[in-house]
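Scroll down for the structure; my scribbles are underneath it.
Our next item is subunit A:
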Amino acid sequence: MAEAELDLLQNYLTVGAIVFMLGVVGLIARRNLIVMFLCAEMMLQGVSITLVAFSRFHNDWGGQMLVVFIIAVAACEAAIALALILMLYARAGKLDAAYWQEMREENVPPYIDREVPLERLEERRWPDLAPAGVAPEINEEEQSHRSHV
Partner candidate 1 sequence: MHGSMLGPEQLLLIAIGLPLFGAALIVVHCRPDGRLFARQSALVTAILTLLAAGWLLVQFSNHGTEPFAATDLDWFSDPSGIHIRFAVALDGLSAWLFGLSALLVVTCVLVSWEAIQDRAPSFYAMLLLLETGLLGVFAARDIILFYIFFEFTLIPLFFLIGIWGSEQRRYAAIKFFIFTLIGSLLTLLGLLVLIIWNSQHPAPGRPAELTFSIPDLTASLQAAAAAGDGIPVAVQIWIFGALFAGFAIKVPLFPLHTWLPLAHTEAPTAGSVLLAGILLKIGTYGFLRFSIPMLPEATAVLMPTILWLAVAGIIYGAFVALAQSDIKRLIAYSSVSHLGFCMLGLFALNPLAVEGGALQMINHGLSTGGLFACVGMLYERYHTRQIRDYSGMARKLPILAFFLVIFTLSSIGLPGLNGFAGEFLLLVGAFQRAFTHPALDWGWQLKLIAILATLGVVLGAWYMLWLIQRTFFGPLKEPVRDDIKGPVRDLSFREIAALVPLVVLIVWIGIQPQAFLAPMRPALRDTTSMATVAYERGPQLAEVDWNIHP
Partner candidate 2 sequence: MSDWTTIQKLLVAIPALPLVATMVTALLGPRYLRGKSHLPIVFGLVISCVLSLELLRQLNRAIENHETGIGYETTVDLWTWASVPEAYDGSGSRKTIGDSTGRLITDVHDASDSSGPFHIAVTLRADGLTCIMLAMVTLVALLIAIYAVGYMHQDRGCWRFFTYIGLFVFSMTMLVSASNFVLLYVFWEAVGLCSYLLIGFWYEKREAAAAGTKAFLVNRVGDFGFALALFFIWTVYGTLNFHDTQNAPGVLGQERLSSMQQEFGRPGESGEGHPRGAQDQDVRTGYVGGGIGLAICLLLMLGACGKSAQFPLHVWLPDAMEGPTPVSALIHAATMVTAGVYMVARCTPLFAVDCAPYLDPRAVVATIGGLSALIAGIIAMTQNDLKRVLAYSTISQLGYMFLALGTGSLVGIIAGMFHLFTHAFFKSLLFLGAGSVMHAMGGVIDMRKFGGLRRLMPMTFWTFLAGALALSGIWPLAGFFSKDAILAAAYDVGHGEAAYASLFLWLTYAAFLTAFLTALYTFRAFYMTFFGAEEIPAEAGHHARESRPIMTVPLVILALGALAVGWIFGQPGATKSGFAGVAASTPSLAVMVHPGYRALDTAAERKSAAERKSAAEKKSAAEKGSVAEKGLHQDSHRRVAIISLVLAVLGIGIAGFLYLGDAREVRAIIQWPVMKQLHRISYGKFFFDPVYWILVVLPGLALASICYAFDRWLIDGLVNTIGRIPSGIGRLFRNMQCGMLQTYALWMLLGVLTLLGSAVWHMW
């Protein structure tokens, strides 16, 4: 029986490690602020899995308690992070992490994307949603001309 517990632990730890690692890679690789945030959340999940596994292995509630608190912290973090992301977006106009690089040394050249990938045409445009709670002003001329029917 003891052997199974060890195996169970090893499996869970492996899964936890993989999830954590994917989170790290995502955080580093992806340029979109929100995706980076998601990857951070994913790292937390990886850790939670590991904690629960150990909690089970050591027959001790501590692990699960910590996961609860991780979730609590994750919630707070989400709130703050998303608020920040919105502010950054409002300031930068885009969610690109590379936009924010003024904190470099003065004689280090800024990082500029060499070849920006072309906008792929078939990507659909999202509908223009009018600001909530405000009557949409109707643009007669546009009403009559439907460009992309």
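The criterion applied here is as follows: a contact is a pair of C-beta atoms (placed from the backbone, for glycine too) under 8 Å apart; a residue touches a chain by one contact, two chains touch by 3 or more; residues count from 1.
Selection rule, in plain terms: all candidates are chains of the complex that A comes from, given by their letters.
Keep in mind that what you see is a predicted model, and the values were worked out from it rather than measured.
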| item | value |
| --- | --- |
| Candidate from this complex that touches subunit A, chosen among 1 or 2 | 2 |
| Contacting residues of subunit A [partner candidate 2, same complex] | 24, 27-29, 31, 97-98, 100-105, 107-108, 110-111 |
